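All remarks here apply to the structure that follows.
Below, a portion of the complex is reproduced, with chain positions unchanged.
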Amino acid sequence: MSNPFFINSGPFNISEILKILKLKLKIDLNTSVKDIKDLFHADKNCITFFHSKKYSEIAKKTKASYCITNQNLKDYLPKSCIAIIVKNVLISTSLVTEKFYPNSIEDEYDATAVNIRDTTLKDIVNAGKNVLVGDNVKIGKNCLIGHNSIIERNVQIGDNCKIGSNTILRNSIIKDNVTILDNCVIGKKGFGFFPSQNKNLRYPHIGIVIINENSEIGCGSTIDRGSLSNTEIGKNTFLDNQIHIAHNVKIGENTIIAGQVGIAGSSIIGNNVKIGGQAGISGHIKVGNNVEIGGGSGVIKDIPDNVKVMGYPAKSIREFLKDNR
Amino acid sequence: MSNPFFINSGPFNISEILKILKLKLKIDLNTSVKDIKDLFHADKNCITFFHSKKYSEIAKKTKASYCITNQNLKDYLPKSCIAIIVKNVLISTSLVTEKFYPNSIEDEYDATAVNIRDTTLKDIVNAGKNVLVGDNVKIGKNCLIGHNSIIERNVQIGDNCKIGSNTILRNSIIKDNVTILDNCVIGKKGFGFFPSQNKNLRYPHIGIVIINENSEIGCGSTIDRGSLSNTEIGKNTFLDNQIHIAHNVKIGENTIIAGQVGIAGSSIIGNNVKIGGQAGISGHIKVGNNVEIGGGSGVIKDIPDNVKVMGYPAKSIREFLKDNR
């Protein structure tokens, strides 16, 4: 899926990229680099990054022409890929991403937004008072948008969607038959940055939020967009009120998440999962299909398919009940 | 209390109701059914539902003329009540409720809402900028409503109430001297539906929210309306910020609930209860009077009167402290 939200300022000459990284390499400096992508999605003339041995299998097969990495990892890369050795892979990746996507660091309000009544969308959308829409917003048939909601530029909304009041949509693609209730903020940048004394270094978020068909998002929920990948909510997945979904999270289909649950960055939740109220899922966790997570649980490691867990840290529900008789 | 929010589309002939349920019964098909109510509130010519043995004592005395139930439960019903045997009592009840109250499934924004300055309420209410009020809203003496708040149709607000900014009130009755702070959403439908692959089946929420005298609701809180019964907050009960109260919950008087607490559907909280921050109460739980629940607790079973609990799962605070020395 092409990303209509963050415009690539490239291509750049590799010499320009090495300049940002304050590096000098004995390579052909006149080659053009067209984009930055992850190891899997990068193709020829792209630059990628490789910061953890966990990704060595994907690294071996990357089609990228350049890869930001470190001394220990460089030998996993294929010969077609030139290693760019740096001290801190993620900070360097951040700097290069910012070069390609300068508008992805900060979330400034959409200055192109105007009252929907002053746009051609007024004839298509059943909208409340003071609804603002930005440039190039696309909205399908038979949609409702409540009062005071803000649909920022380039957002796409499918058919038969219901957006509540006081809700903000940004950098998001909403498929058909989706309901988003009041006071939500969907698509802001994630809570990702490099901690640094006096001034933390924010990193770019060029991912978007995709909410698939028939899903519902409760009041006061926040869904952050991804950094390099997307945040995605599967089909027919229902979220209750005051839920927080961090950047890069992927949630499967037919999943049900009760109120005040939080899912930290980059975690993956399967299909047909049930998560009880106030449960928390740590970052970079994988929760399988058909899993049930009891209310209040704290999930700090992967959960295989078809398992019921509860507790903090979460364990099998049988064990939890036995321990707490 | 009559319900000004959801208009009964009935009466319907019992044959029309059997048609929705795809049933054929050998009964008089020309009888008129005026409403759907719970076992206790239903009277003659009403239809009710009975799905759990837990309610058998009430079922024995119901005055309803018809009852949606199953084979195992039907014999508890009095002779005056015709059993309508179905596979899934709750789904069937949902379909029949939707027939009577077609507008109770979805929460569409209130298209009747206009700026309060364009209504006669402007002379009665001290209102901020961009305040929207729907048809037939009633507001008492000496009330304030902050900027950008939305009071949807038929909402009733008593005397001396203070409503914050960016707050949405819907399907709610607010008694005298109530304070509701900013960014709240009060009265949306609950998170209740029948899970189903590809398309969950939402069930009707014809209950309302009642907030009684002298109570206060903190910023960013959500209080969902009930499905068949109401969600109710007792007199002089104070809720802090970012609290979530699910559908059908009843909270007593003089109760104090700290920030980020969540109370799941249909739980009942007594009078003079204190609940610490971030505690969670599971659904269908009964918490007695004068109970203290420590911050962060997870309450998964009933708590009798006059008890102090803490922990996850919550146990007596003495035991909790002993176990965690």
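Read from first to last, the chains carry the letters A and B; within each, the first residue is number 1.
The rule we apply is simple: a contact is a pair of C-beta atoms (placed from the backbone, for glycine too) under 8 Å apart; a residue touches a chain by one contact, two chains touch by 3 or more.
All figures in this text were calculated on a predicted structure; none of them were measured in a lab.
Copy number for the full complex in this structure file, with 2 chains shown: 3.
In this text, only the chains that are shown with their structure count from here on.
Put simply, the C-alpha centre of chain A and that of chain B have 34 angstrom between them.
Across the complex, chain B is touched by residues 126, 128-130, 144-148, 162, 164-166, 179, 181-183, 214, 216, 218-220, 235-236, 238, 240-242, 254, 256, 258-260, 276-278, 295-296, 311-312, 324 of chain A. Chain contact summary for the complex, chain B toward chain A: residues 106-111, 113-115, 130, 132, 148, 150, 166, 168, 183, 185, 188, 191, 193, 195, 197-200, 220, 222, 224, 242, 244, 246, 260, 262, 264, 278, 280, 282, 298, 300, 312-313.
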